[in-house]
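My structure is below; once you've seen it, I'll send some questions.
Here the complex is missing a single protein chain, while all its other protein chains stay put.
Chain nomenclature is as follows: A, B and C, assigned in order of appearance, with residue numbering initiated at 1 for each chain independently.
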């Protein structure tokens, strides 16, 4: 009885559109021109939004904000493969995911401005809030997918986590469940090279993150995450496998965090500027633009029109955000339980007392109306 | 840019000694005859001990007890590769590991009899108590190994977990750390086919558990865990890699839990008797015996002598266990802190009051002496 | 202390684990969304047989043996509940609940409010509770305080078969997450009359175990039985009339019942199994003294586990309060 090989695995990496705009025609997925243009619009607009959000924060008009720039392809493309009724749960950096799901970005601003009303998703969407303790949503999304399996209508669940987050045990248990129960779920590792100041190589010592999938009987694939077409193709195959009940997929999308971790971070303390420069050449938006131009789908005029439309759109979102009246402090007590128990009723009255103590008896009339269900 | 292969992995399985006692001479490790005989003795004796412990429990002379039978090779062989000063942490089922480390088995009996004084290891041994919440020790053993790395004397740490336990996120974080910091640690997955009533195939949907190692840049190997020589060889290579600073290893030792989960369990509720029958043919002790006999190292006379010696030894351990005076209830308060804070001092006095209330003022004199450090 | 009864039903004598089993069976029979997940809950019927027979009856999809991964159990139960199911997740022993704290503290009670009422988590998290069955290490813990301090969830623990069934049915139909502890000492030792049909015992209501005038014992779980023994002794030896309140739901607390009884008697013992410091008994002691200060005739006596880890079982009867300890504490209050 020899030392015998009992299993072999190949980790593959999918790249279709190279940084210079040329494509591997054999691998090119079927995507309509309209959809290509929609991808471009989403990526273009979320980058512009990101830049404005950073400015708002610098001006003191927004709280700590996590930058998206560089990760637009990985964020904006997967939602295009989903139905409204599929579940989609990004990370806290996933503004592009929510945007592609149709969220009004005024809510993202509200959230990062410290307003609980920011978790507002389009009617009928099965979106769930990201989790700030990173990775803790991963097993929950397995549960969401499990629920879809019970419904038996081909619904799927998609979620993201960062390269740093892939070190959390939560991913292990999520993939264990996903593989064991053949759940219709897709885990996207948004490998942007960094977890705050910790580089990818200081997480798992494995060559890729995609290869983790193998430990759970889950299909894994590495994808050039700055290549919108590769992300599209990988995701469409993963979604169709999931819909058909063929099981879960782990996609490692390799992209890059072009900016600081958040507005509270200073990446120059720990990151070489040369690395950032090198990644600039792999920009996902410029790359798709080259492709569109080559196909005569895009030109400077269209770009200008989109830019103008984008400014207007962002202005509108910012206005809507800034005109939102301050929340009523009593909102805190709404929606904690289906029916608030006595102690919350009592505590809410205590808060009313405090407000009166501060602002006089009339204060409760002057506050904005309360929102949410109470008791 | 194609769909390209970025990594290939092969999982290997090591088998040397087949159930009929023939060996693959090419793979045969260098083991002295004395060591072969020592392996056999350990395995033989721990099985006999296991059988007696089960009887004790059935007679009401022991608490719930987890059976070892069938797993002797996986448990008794790895410690033979270790120094006293290497760390070794088995699972709760790992009586064979402790035995091979030189533990007096009266302490194992004490522990399963509900006596806290059962965590008694030979002087100078770096053993740590197993953790009952399974898997929670795995990151701790990474830390123990990290401590050895700081000392720089080639010390290593070895620990076990079950196939069921390999589903816990703890293993993920432990392997992440082990791989990242190239820790001198060996993780042995003691895959005995079952986690109480849940079969191996209902844990990870992967073909092997060994292949999990690749997700962390850790070396992985599947081993026939009922083949003492394969376990020896795999372990000796893993230990020597670790000592030389070449990093961690994950060994999946495939063995079989021949009995119930514990004496509180009834495996006939969920397990096919045919499966157990099939595994009987792969018994680790019978197999090593065949090999020893072929080499003229063992015969019926020696077996009889060992059996007699073993009965005497077990009798002695049981006697020592049963003659151990009951613990003093006040022991509970010892060794909780280096110096007990006031509230433990106060509570200990309360317990003294209670004991007096029950047994009169003289009771404190009649109790066995207290043990441990207080305050 | 009210109850809602669906239809007249045969009354049998069941033990507590049988009552739990019957509640699960009824809930699964009545509502397709109810499913069970956990370790060994399926074919094996649970290590205490709480789910015995259900796997056969409802199949592998609805009674699910999961991998050995508690975060996976808790997290996927949350996802299932958010997505329309009514999962009943089992953690095999109290001592393994810390591995789900992350899900409980960060998510379980927050999802409704974070989503501003759009999502809810109607699940039940079942676990055996407490000591005194000579179980191995980490199998005799009383972690309720950790859960009671966590907003957005409810914490329930019955002490009779009747309540076990009615509270579990109420917990499963509750629109919010309920942590449901089952005193393992009582699984077989507590027997009582249980109607065969469906009924619920409302969450948030204490049970008046016995009326009395001199002293109130507030307690929960298996300690209820210990306190009954103590009350007998106090009656026999001290002629004391003891009132016992079994909280049944720890949070939301039945404060009215607690204040009414302790206000009436003015002397209070709170008895429980957990390490005493920072326990749920602390909250009760605080609330009673804060709200009934002028009615108190003696300092409140808390009787709990010591502030050390639960010892192995040879010493457990010295760790968990027994009737003697309750009696001693009661006498301190009575003779103050």
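Throughout what follows, contacts are C-beta pairs under 8 Å (C-beta built on N, C-alpha and C of every residue); 3 or more make two chains touch, one makes a residue touch a chain.
Not measured: the values here are computed from a predicted model.
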- Message: Just to confirm, in the complete assembly, which displayed chains does the hidden chain contact?
- Response: A, B, C
- Item | Options B:142, B:158, B:267 or B:354, residue touching the unrepresented chain | B:142
- Any idea which of B:50, B:116 or B:317 touches the chain not displayed? B:116
- Full-complex touch with the removed chain, picking from A:75, A:140 or A:203, is A:203
- Query: Thinking of the whole complex, not just what is shown, which of A:53, A:113, A:128 or A:218 touches the missing chain?
  - Reply: A:113
- Note on the structure: Per the touch rule stated above, chain C touches the missing chain via residues 95, 98-99, 101-102, 104-106, 109-110, 113-114, 137-138, 143, 145-146, 148-152, 251, 274-275, 277-283, 285-286, 289-291, 293, 296, 298-302, 307-309
- Query: Can you name the residues of chain A that touch the chain not displayed here?
  - Reply: 63-64, 92, 111-116, 118, 132-136, 162, 164-165, 167-169, 195-198, 202-204, 264-265, 269-270, 326-327, 329, 331-333, 336, 343-344, 347, 351, 353-354, 357-358
- Residue-wise, where is chain B in contact with the chain that is not depicted? 87, 116-117, 119-121, 128-129, 131, 133, 136-148, 150-151, 157, 169-170, 172-174, 176-177, 180-181, 334-338, 341-343, 371-373
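Keep in mind that, in the parts below, only the chains that are shown with their structure count from here on.
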- Could you please state the distance in Å, as a whole number, between where the Cα atoms of chain A are centred and where those of chain C are centred? 40
- How big is the gap, in whole Å, between where the Cα atoms of chain B centre and where those of chain C centre? 35
- Message: By the touch rule stated above, which residues of chain C touch at least two different other chains?
- Response: 66-67, 69, 71-72
- Task: At least two other chains touched by the same residue of chain B: list those residues.
- Result: 167-169, 202-204
